[in-house]
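Below are the structure tokens for one structure; questions will follow.
Every protein chain except one is present and positioned as in the full complex.
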Amino acid sequence: MTNTIALEVKNLNAYFGDFRAVKDINLTYHKNTVNAIIGPSGCGKSTYIRCLNRIHEEVEDASVKGEVILGGKNIYAENADPVEVRKHIGMVFQKPNPFPSMSIFDNVTIGPKLWGEKDRTKLEEITENCLKKAALWDEVKDKLHQDGTSLSGGQQQRLCIARTLAIDPPIILMDEPTSALDPIATVKIEDLMNEIKKEYTVIVVTHNMQQARRIADYTSFFVLGDLIEHGLTSDIFTNPKEKKTEDYISGNFG
Amino acid sequence: MKIPYSKQDQYVYTALRFFSLVVVCLLIAIIFQLFMASKLAFDEFGLSFVTDDFWNPVDDEFGALAFIFGTVVTSILALLIAGPVSVFVAIYTNEFLPKKIASVLGLFVELIAAIPSIVFGLWGLYYLAPFVKNFLAPFLKKYLGFLPFFQGSSFGIGILTAAIILAIMIIPTITSVCREVFKSIPNLRKEAALGLGATKYEMVKIAILKPSFSGIMGALVLGLGRALGETMAVAMVIGNNPVISSSLFSAGATMASVMANEYAEADSELHLSALCYVGLLLFVVTFFVNLMARTIVWNNSRKSKR
Partner (left out) sequence: MKISRKRALKNYFFYTCLILSSIVVIIPLFMVFFFLLQKGGSSLSLDFFFNNPKPVGEIGGGMKHAILGSFYMVGLGSLIAVPLGLVCGVYLSEFGKGKIASLLRFTIDLLTGVPSIVVGIFAYLIFVVSMKSFSAIAGAFALSIIILPIVTRTTEEILKLIPKHVKEAGLALGLPRWKVIVFIVVKGSRSSLMTGIILAISRAAGETAPLLFTAFGSMYLSYSPDEPMASLPVQIYNYAISPYDDWQKQAWAGAFTLIIIVLGLNLFARFYFVRKDIYRSIKKLFTRQTKD
């Protein structure tokens, strides 16, 4: 069954200066699943997910210890290149952030373009494909050369997802992708996650427990940088093993 | 051809650092050159250069007091004229005018900053100077003639005209900084003052002017920094006569104007060096004035953020 493992996290610790924000995490993610990370705010869930594609270390004073195994290789190994790593592990952020003064088309294709794809028809193909996967194609197909920032918030976020899909990473991280969106846009993004898990592995941080329940196959519960519990979403929500998880889920703290 | 990405970033970073260092080193080299060029005059006259008021290229005797005097008097006078006007304009545009008219007035004020110094000089020479000679000077003499500042006859060009031109030129600087400072005051405070039954004037006094006092000071010092170094407009209307006179109607000269006038023609080495010495003094003074302004404005913005 090893071939179903998408990502393996071993003894992962994240620091801001001397402060240890994420403590000794050990987790395994399987291919073609949606994995939610929940927990009270400030619990280190964002920091944790940012360690998985080495974005965390771009923050000043930040550092990481531990291993993250992708396809048999540790992305934190001495000879691993963070830039290569990020090509295989994409990320969608909390706020929709299309690139400024770039058309929708440019936004989607900038990844492949800068990775060396020059063929125009190929790029157009990628654009159509990814926008379709991101359920945005029908809304923007007539205005591909408009500025990306002219779209609504929900559309922008789907554009960002399409942009990530364009470099075709097997794993996609999402850091509270719906927290800046209205409920209708949120539903669309949630449907989208369900759709793309057929091809990708999704790891998503969410502040919304109901969302985790709706979309995730597995759920991890974090408190203050500790992994309290990880398991099938149904188990976590109906039959939590830990008292803390139960308290959080029933709204007693958080 | 493939360079690892982390290496690529490192090369770019190194290149950026290299160019930055080039700029830094260039400035250091220039300042060093300036010191070296002034050395001859410094050895000859020492610090008394600053306190002597003779400037005689024919006999190679130099003292810069008259220029320092001219610079200080014109700048201070300009500040006295421009300061209140700028603060009023900033208040008017920020607090009273409807947005559209305010932005038009704001644009006009900024356009003043865009007019080249030489154009102001030309205008000053041909229009402001005659105006001062024929109207302003007689008027001031009639009503304030008992003061030593307004005695003697005016030929149009002189300290007063230079100060007026300078005032016009620094108004945009002061106005713009004041507007930024006033903008940082929360609306709530203004409304609170009005809610207490204050008139608009009292509101401005209590809620705007008082808390932004240090910011206004910073703006004024910045304006001063500009006025000190302004060259062409002043050189064209001040008369370029290194004398110290209590009358604002008399001709004068500033540190910047003497450089503009004599640099290209200076043939003795000592004369050149003395001009460099003047340049060095001006450089040092503007440096400290700007530093002071920056400190004040910076402290102010930090305070208002709290």
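Lettered A and B in written order, each chain numbered from 1.
Methods note: a residue touches a chain if its C-beta (ideal position, glycine included) is under 8 Å from a C-beta of that chain, and two chains touch if they have at least 3 such contacts.
All values reported here derive from a predicted model rather than from experimental measurement.
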**OP:** Using the definition of touch stated at the top, determine which of B:89, B:140, B:216 or B:238 touches the missing chain.
**Re:** B:89
**OP:** Among A:102, A:144, A:187 or A:224, single out the residue that touches the unshown chain.
**Re:** A:102
Subject >> Positions on chain A where the hidden chain makes contact >> reply: 53, 55, 58, 60, 83-88, 90-91, 93-95, 97, 99-102, 110-111, 114-115, 160, 163-164, 167, 169
Original post:
Taking the full complex into account, what residues of chain B touch the chain not shown?
Top reply: 5-6, 8-9, 12-13, 16-17, 19-24, 27, 29-30, 33-34, 37, 84-85, 88-89, 91-93, 96, 105, 107-123, 125-127, 168, 171-173, 175-177, 180, 197, 199-202, 204, 222, 225-226, 228-232, 236, 256, 259-260, 263-264, 275-276, 279, 282-283, 286-287, 290, 293-294, 297-298, 301
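As a working rule, only the chains that are shown with their structure count from here on.
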Original post:
How many angstrom between the C-alpha centroids of chain B and chain A?
Top reply: 54
**OP:** Could you please specify the touching residues of chain B with respect to chain A in the complex?
**Re:** 4-6
Original post:
Tell me, which parts of chain A touch chain B in their complex?
Top reply: 81-84
